[in-house]
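One structure coming up, written as structure tokens, with questions to follow.
Only one protein chain is missing; all other protein chains are in place.
And then chain A:
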Amino acid sequence: MSTFYFIAFLSIFFAILVITARNPVHSILYLVLTFFTFTIHYILLNAQFLAIVNFIVYMGAILVLFLYTLMLMNLNKDNEPMKSNIVKIAAVFGGGCLLVTVVASLKTMTVSEPVVLQNPDLGLVKNLGKVLFNEFLLPFEVSSLLLLSAMVGAVLLATKDKQPKTI
């Protein structure tokens, strides 16, 4: 349990550093650390497959692409566009309202019973695959189709329109 609290503290700590770091590249590197702590959380939950996939996909691919884009745009300056005072006051006001709402709704909530896993080995590859491809086959296939359509859309947006030759 103490491991959980320590890792949870690290997650929140790095997550805060992500938004407070002034340099975008530093931000992304803190995000990498945040995702790394998530991987440890998954291992603590005995979900090995999810842990390693989180490791490969988020840390190894998506964040590398983030870093790639930031480096390509060369945003490594410490200056960020300053907002005007009115926007700042509006942001503080809006954030305060959200805080009041969240606190009020949390107050009425009752603590639920902790969910007891029926099968603690559910996170292992074999069991997870059986559940995904038997019980949740349709949602799984639909989500993969969704990803494919997003990919095709991105490729379509990236290709240039064929201009008729003017000269």
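Criterion: a contact is a pair of C-beta atoms (placed from the backbone, for glycine too) under 8 Å apart; a residue touches a chain by one contact, two chains touch by 3 or more; residues count from 1.
Operating definition for what follows: contacts and distances are computed from a predicted model.
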Name of the absent chain as recorded in UniProt (options "M56 family peptidase", "Peptide ABC transporter substrate-binding protein", "Putative aldouronate transport system permease protein" or "NADH-quinone oxidoreductase subunit H"): "NADH-quinone oxidoreductase subunit H"
Omitted-chain contact residue, chosen from A:A8, A:V25 or A:V131: A:V25
Contact residue for the chain not shown (choose from A:M1, A:I19 or A:L65): A:L65
Residues of chain A (touch criterion as defined above) contacting the omitted chain: 25, 29, 32, 48-49, 52-53, 55-56, 59-61, 64-65, 67-68, 71-72, 74, 76, 124-125
